[in-house]
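Quick one: structure below, then a few questions.
Just one protein chain is left out here, and the rest sit where they should.
For chain A:
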Amino acid sequence: MKYLAQDPTLANFGHDVWWLVLIKVVAVFALLLVLTLFTIMYERKVVARMAVRPGPNQVGPNGWLQSLMDGMKLPFKEEIIPITADKVVYFLAPVIAGTCAFITFAVIPFGPMVSIFGHRTPLQLTDVPVAVLVILAATSMSVYGIVLSGWASGSTYPLLGGLRSSAQMISYEVAMGLSIVAVFMTAGTMSTSGIVHAQAGGAQANWDIFGWHPQAPSWYAIVTLPSFVIYAISAVGETNRAPFDLPEAESELVGGYLTEYSSFKFAMFYLAEYIAMINVSAVGATLFLGGWRVPWPLSLIDHGVLNHSWFGLIWFLGKVLIFLFGFIWLRATLPRLRYDQFMRLGWKVLLPANLVWILILAGIKTTQRTPTGNTRWFVIAGVVVVALIAVFLWPEKKGPEAPSTEQLEEQLAQLPEGSFPLPPLDLQVPPSPRLQRLTGQREPATVGGGTDEKEN
């Protein structure tokens, strides 16, 4: 038995009965709220395990209700709005941040066509020909929530945090948007359900191993690997997560843009932040990891029976959780970057690499189509020659020369009395006390007979 024609196309959307649309809207909200509560606990548990400590374990079974209790507590708290705050904008900012966070999931496909109460409908709220653009627009809009909250607080650190955050988000949004271009080029569509459909299966090779025609990999994470790497990095930057969590660098900016927020509005920002994380994971899973489709070895079972109807939800959520685990792992492992290093990475590494990769991919795809073999080889040879010339003629960078000992001593003499003690100028590292103890405990070995003092 084959399960064909279950992929929704754009023609399948926009025909739902009104109560079905309402059910889907409520389901999206419920799913996002539950996923947020779960992700907070997931993060705390995993980070605790990586740091070899128990983590939250008091509220509910094994502490799994902790984030629910935290969320329940916040609306009961008194709200303190600082006098310097701009009241209207101060109120609007969390609403913008929260609402924009929910939009993305409207166009995320959770699965193929299913039947709900007898209606055949795609397991996706809605889809439009420019669905990915809608996602990018929603993430751009959420920058407003952050920059306005920083501005409206009427306080120094939130203002700086909001500015930093907006600069960071727009920088990484450029890299993110350009990394998705390669997906459009390969899939030939911008609708999310179309992109998932395009990742259904690679073309079969025209050579064989003992009669077996291997299939080309179909996930865009493999087909357009550089794009996936750039997407993953910029997703972390876009969501202000460690190691790029500079807007919330506690030692520099207190709490960042939400320092002056309290009670439910604080919860709103917290919610928006975690939903943003879930959003980029879901978008990554959809665009690069095959969406709701079952991963490769399992997809061979009975002509893809595991892709059928509600099974899609399992694979989709599994992929999202794997993505989220990556976020948490990064937070537990990497220290925070400095702001200038971070911006340099975005503008000087990710962006140029992205542009070059798009052009290379376009070139490859065009040469593959060209019927005459000669032109193709000429083009490839030309590109290689240009690249080699560029590599050899690239001017070498001269670093600043190290200051001499005399210069350093002169500098030292100019310091006022009672300055902070400096390390020795020759920069000799003092021997480690641990090393001394180890060598002190060791006794010299007595080898052979000879003249040994202990025998006397």
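Note that in this section a contact is a pair of C-beta atoms (placed from the backbone, for glycine too) under 8 Å apart; a residue touches a chain by one contact, two chains touch by 3 or more; residues count from 1.
Keep this in mind: contacts and distances are computed from a predicted model.
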{"item": "Chain not present in the shown complex, as UniProt names it (candidates \"Large ribosomal subunit protein bL32\", \"NADH-quinone oxidoreductase subunit\", \"TRAP transporter, DctM subunit\" or \"Cytochrome c oxidase subunit 3\")", "value": "\"NADH-quinone oxidoreductase subunit\""}
{"item": "Contact partner of the left-out chain, one of A:340, A:401 or A:417", "value": "A:340"}
{"item": "Residue among A:60, A:82 or A:243 touching the omitted chain", "value": "A:82"}
{"item": "Residue of A:163, A:225 or A:317 touching the missing chain in the full complex", "value": "A:163"}
{"item": "Hidden-chain contact residue, picked from the options A:295, A:352, A:382 or A:403", "value": "A:352"}
{"item": "Absent chain, residues of chain A that touch it", "value": "13-16, 18, 21, 25, 28-29, 75-84, 91, 94-95, 98-99, 102-103, 106-107, 125-128, 130, 133-134, 140, 153-157, 159-160, 163, 166-167, 170-171, 173-174, 177-178, 181-182, 184-185, 188-190, 254, 259-260, 263-264, 268, 339-340, 343-344, 347-348, 351-352, 355, 358-359, 362-363, 365-366, 369-370"}
